Every structure is written in C-alpha cells, then in structure tokens.
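Removed from the display is one protein chain of the complex; every other protein chain stays in position.
We call the chains A, B and C, going by the order they appear; numbering starts again at 1 in every chain.
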C-alpha cells in the first residue's frame, strides 16, 4: 500500500511540481523502515540576510517531509491535511543542502503524528538519525488528519 | 523607538525584497496599538491542488507578521530570530487575499511571544480581531529571541 | 445539546472529583457564548519555590478549561481526548486565584481546537478577554479528538 523512493518522488513531482519538478529544489533521497529523507538545495530564494536559510523555507521542507513519510507508509492520500505544525529552530544552518529526516510517531486511522529533524548533511552520515540532536538545526512535530 | 506602517513597509521592502518588494505578494496594511496587519495576495505559487493556499505560504505569512509586530514595537532588530513557531490550521482559506493580524502577548528583554490570526478578509471588517475565532483559517503562536 | 454552568460544574464534580469535588481547587465560574471560565484556587500543593504557581498546575488548569468549553458546546463526550497541548508561560502568577478563559477556535466533527488564556483576576474584570495579552500569565492552545 505504501510507496518506495521512486514512486514517492514521481508522485511528488506530479502533485507538487513547484517544489519537486525539474529545476526545483526538493528531492526524496531515502525511504526505508525508519522513515524518509527529503532534501532542499537552498538557493537565493531561500536565504535570509546573513546567508542563512529562511525560517519559512525550513518549515516548508519539514512539512513536505512529514507528508512524504505518510505517503510512504499508506500510499497516496491527496486529501490529508496538516492540522498542527510546531517547530523549534536550534542552530543557523549554512547555505547549501538541508536534509529533513521524517519518521512516524503515530499512524492512526484519523491522525498521523510525525517527527522531523533538519540538519546540514555531512559526508559519511548514517542514513537516519533524528536523534542526532547535537547537529539538528531545527526539529518539528506535525499532525496530519487523514480523511475517512 | 518603534515604527509606524510606512516605516515598517519601507524597512521590510529593503530587508525582504523577495517578500515585500515591487510585484511581491506581502504588504503591511495596519500598525496600531493592537498590533499589525500583513496581507498575502496569494497567487499561483502559493496554491495547492483544490485551489487552497498552501500550508507553508500561511506559515511564512504568520512568521513575517510576528516579526513585523516586534519591529513595530521596538524598531529594527535585524538579528531577532524565531525560536519556536506553532500553528493550527482551522479551515481551508479561499484563494485570494489573506490577512495576518499579529499582536504581542509578551515583550520581554530576551523573548517576545506573538499571537497571529490568519483570515480571509471581508468587507466591513473591524480592524483587529484575533479573537474572531469563528472565521480564522489558522492561528499561530511564535517566540522570537531578541539579541542582547 | 450543550451544558450551562450549573450542569457543567455538576458533571465535572462527578467525573473529576479529585479536581472539582468538595474541598478541591477547581470551579466553573462562567459559561456563555464566548466560552467558559474555570478557576484554580492555588494552595500549597500547587506552588513552587518563590511562591509562584507551578507549571504543571497551570497546564492542568488549561487542559481542564479546554475540556470544559467542549462540554459546554456539545454536552458530555467522556471519550474526548487531548491530542495536542501547547503552552507559553508569559509571566509568573502570584499565588491565589487563577482564571482560565477558554474559547473554541474550531469545533469540527473530529477535532476541536481551543485557546486558553490564564490570568490572575482583578476586581471589575470584563467577563471574557483572552486577548488581554498584557495581563496573561500563560496562553495555551489545545486540540481534542472527538470520538465518532
């Protein structure tokens, strides 16, 4: 019922071309039992003075990674909507690539609760470490309502 | 020490040209004792399937309105950063204009806490009603850290 | 379908005797179109060093006021459960009476979203002012899931 990385990327390119289409900055880079990874290649439009990635760009990345982890688990649910989104900004990220690692904390019939860690990736990274708290630049928790 | 609507608009055009510059969708429409109003003229880039305004567009609008209400109160603080942002999505907004009404709940030396109500404006609106809960499409609370 | 102040107080005494029973500190003081008011008469067990009301006591009061405003609107729903609770602590309250003013921001079929303002009451208070931000000691937003 779920989707693998290729299916998820293709679905998001079709549904969110402005985020995942050709030349656009988001990409699915991982789907596995632990969750999903989505990257943002931050460029001019995502930066704030001081060459840091803007808050709304990070919120958009976290929101889309949370949506992706639900799609990966239960397949296309186009009407799923975010009901609650909460984020703590922990450190200023450098410009460049940001990775959002999302995992499901709860997948109920009506509500899904996801945790998302945002970090600047490093060579040799382990594939999934939401708990790499020392290096997170932001941490989000989000609730999606799943249509009946 | 604070800024009025013209000063605030001019400051944001200069600091966030990608949001407030010519042809861009954000605008300061109100600064008074109750807080500030910032609008988003939602267009193609802000929409999701179903012709509703995207969550990240609403989050960006709320974040910027919270920043604006701090600027209006204490003047330019370019290094103020969002530390926490929490939003509840209540109703799907129609495409078109969105208004964010922001007010300060606390303005301390180190932290400012702001409440933001998002709504589609109606003719004859009273100038400021965060509590118009029946009509809010989203409600956000955000904390800014103010540099020493 | 809803409940007035007397019905609500009686229901809460029966369902939460440890909070609303005889000699216990919580009480329903207002039910009207704007929402509900619930008080906590803070005593020894609710205080922290410095003679301030403890955070968990304030969280408990806000949670119960949010539950009360749902009961007031739709009548007894014993299985309603909090799914999300978020609070900002704004000022240290004095020991003594605390008032929680709760209102519904959304009452859907499955989810209710409530806003709660906590304040130390003053003589001559207007009956309901969540937006009296200058005087709030805490502000909470909470989501309840309503059973089908």
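Everything that follows uses one rule, which is that a residue touches a chain if its C-beta (ideal position, glycine included) is under 8 Å from a C-beta of that chain, and two chains touch if they have at least 3 such contacts.
This is a predicted model, so every value here is computed, not measured.
Asks: In the full assembly, spell out which visible chains the left-out chain is touching.
Replies: Missing chain, whole complex, touching shown chains: A, B, C.
Asks: Which listed residue, C:9, C:39 or C:88, touches the chain dropped from view?
Replies: Of the listed residues, the one touching the omitted chain is C:88.
Asks: Would you mind spotting which of A:9, A:39, A:57 or A:86 touches the chain that isn't drawn?
Replies: The one listed residue touching the chain not shown is A:86.
Asks: In terms of residues, what is the contact footprint of the unshown chain on chain A?
Replies: Residues of chain A in contact with the hidden chain: 86, 88, 90-91, 103-106, 113, 115, 130-131, 133, 136, 139, 141, 143.
Asks: Give me the chain C residues in contact with the hidden chain, please.
Replies: Residues touching the hidden chain, for chain C, are 15, 18, 45, 49, 55-56, 59-60, 63-64, 78, 81-89, 92.
Asks: For chain B, which residues lie in contact with the unshown chain of the complex?
Replies: 83-84, 86, 110-111, 143, 145
In this text, only the chains that are shown with their structure count from here on.
Asks: Copies chain A, chain B: same or different interface, half of numbers shared as the threshold?
Replies: Mostly the same residues.
Asks: Measure off the straight-line distance from the CA centroid of chain A to the CA centroid of chain C, and report it in whole Å.
Replies: The answer is 35 Å.
Asks: What is the distance in Å between the mean C-alpha positions of chain B and chain C?
Replies: 28
Asks: What's the distance between the Cα centroids of chain A and chain B, rounded to whole Å?
Replies: 24
Asks: Scan chain A for residues touching two or more other chains and write them down.
Replies: Within chain A, residues 83-84, 86 contact more than one other chain.
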